[in-house]
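Below is a slice of the complex: some chains, not all, each in place.
Chain IDs A and B follow the sequence of writing; residue 1 opens each chain.
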Amino acid sequence: MRLPSRVKFQELLASERAAYPVSVHDPISARIAHSLGHEVGIMGGSLVSAVLLAAPDVTLITLTELAEHVLRTTRSAPMSLIVDADHGYGNAVNCMRTVQELEAAGAAAMTLEDTVLPRPFRQGKGQELISADEMVSKLRAAVSARRDPEFALVGRTSALQVCGEEEAMERIRRYAATGVDALMVLGVKDYAHMKRLHQHAGLPLLIGYVPPACDDLEKLAQCGVRIALRGHFSFFVALQSLYETMEHLKAGLSPDELKPKMASAAVRKLIFRDDEYERWQAEYLS
Amino acid sequence: MRLPSRVKFQELLASERAAYPVSVHDPISARIAHSLGHEVGIMGGSLVSAVLLAAPDVTLITLTELAEHVLRTTRSAPMSLIVDADHGYGNAVNCMRTVQELEAAGAAAMTLEDTVLPRPFRQGKGQELISADEMVSKLRAAVSARRDPEFALVGRTSALQVCGEEEAMERIRRYAATGVDALMVLGVKDYAHMKRLHQHAGLPLLIGYVPPACDDLEKLAQCGVRIALRGHFSFFVALQSLYETMEHLKAGLSPDELKPKMASAAVRKLIFRDDEYERWQAEYLS
């Protein structure tokens, strides 16, 4: 059974288009995003850590709790979900299990990155990368562990930020040769830079940050970019609302003033699919 | 090891005070609530269904996924959490497991209700209740399964709404005699009514809804009410924010306009305890 969310994501990678993915952090946000017509979502590791543990992004979550969260999320809405799988939760053999778990959880794509995680003892300033040899092995292991060829594997690299242009280009070339479907590159500078990286890699690009004055999707697409991340706006706006509301209540102010800000019955119905459940209840319980 | 969150909740039950609990639906909301000084939270089954499944409140969640969610939540913040355990997830023996699971998950209290759940095949209009005999057995089973005597068990009844005053009084009397710590009553009318119920039960009361013109905590306290639920404001305000933000992004509007609405770095730091993690990293990783 082909997963439409994967088919569509592969079509996007193969297309000449670029898209801003919406930041999705849980089943409800996926449901809303999908209801509104967003086609691609990205689930960042930092938000999963926030949602599951109320912790900062310090590689505390486990692969299995991530996978359960992804399963809940993909079941909630059939949109294409790119899951941030950090470093693959260990060595290359752990990466193989990571691929298995996230594939079974219904993700459309997952990223594997070349940073050393979790933070090593007595790390110097700034991030450290694993060797290019090790990253190549991890990506090859990941490719070999995939069962659904439409589940997209994305190599992610911070090499431009950590190693400089030359080594980054070498890493990109080698990662691209492992059989992954796309590369996610952090630290791109401008359209020309992206175009060069894309031609060098020979693969579709995801970019982790949109450089200033590069927010034209058509131009991004022409440079080989298919996915351009812009940040986790919806999560942090909702977080602020939650905070302010609880602050309001703690201050002893009336709940009545909050009512106009609450999701209306119509919005709730849309999000939680009341109609669908009522239809099922009518059909199968009466 | 005594759990401070349970000690405090038992103190509240034994006090002459009443409190509005804050509605808590996940680890982040618990963290915020606790940071702001809210002392008691309540986790409604409807919100757990929303958060975990993006589904309406139709008894779809399982006991174990509830328990995992409660564990994450109580670990996130040491506030007193009252967990809505619906009907105890089955018969009286299932109730025993429910007590075990939610006690292990760190809840301060749990409610068990007398409605027939999940919705039975060809239910008539309105809710149905299990027999008073069955509910008494479920509460007795729950009491027998508790290991920490400070974990509060609350019998919850919809009898006033379903069976009329007389049978409700009889049920309340019998439920109160099972050894539970408190009763949660739906359908109270006014202060006098609450006072009568309280004297009849001889137990602290939780009320599931604050009747109009009964929102004076001192007067509620004098009627034996210790916990007065007012609704899930913060969840639904945050939900609306999430919805509007995604709608904004879908409409192609600029993320820049969203920035002022996002949680500030200071608020994020407070919520996700960045300082604490930085301190640990400084202490143990360097």
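Methods note: a residue touches a chain if its C-beta (ideal position, glycine included) is under 8 Å from a C-beta of that chain, and two chains touch if they have at least 3 such contacts.
Computed from a prediction, not measured in an experiment: that's the story for all the values here.
Within the whole complex of this structure, the shared sequence is present as 4 copies, and 2 of these are drawn in position.
Operating definition for what follows: only the chains that are shown with their structure count from here on.
Residues of chain A touching chain B in their complex: 20, 22, 26-33, 36-38, 50-56, 58, 72, 75-77, 119-123, 230-231, 233-247, 249-250, 255, 258-259, 261-264, 267-268, 271-274, 277, 281, 285-286.
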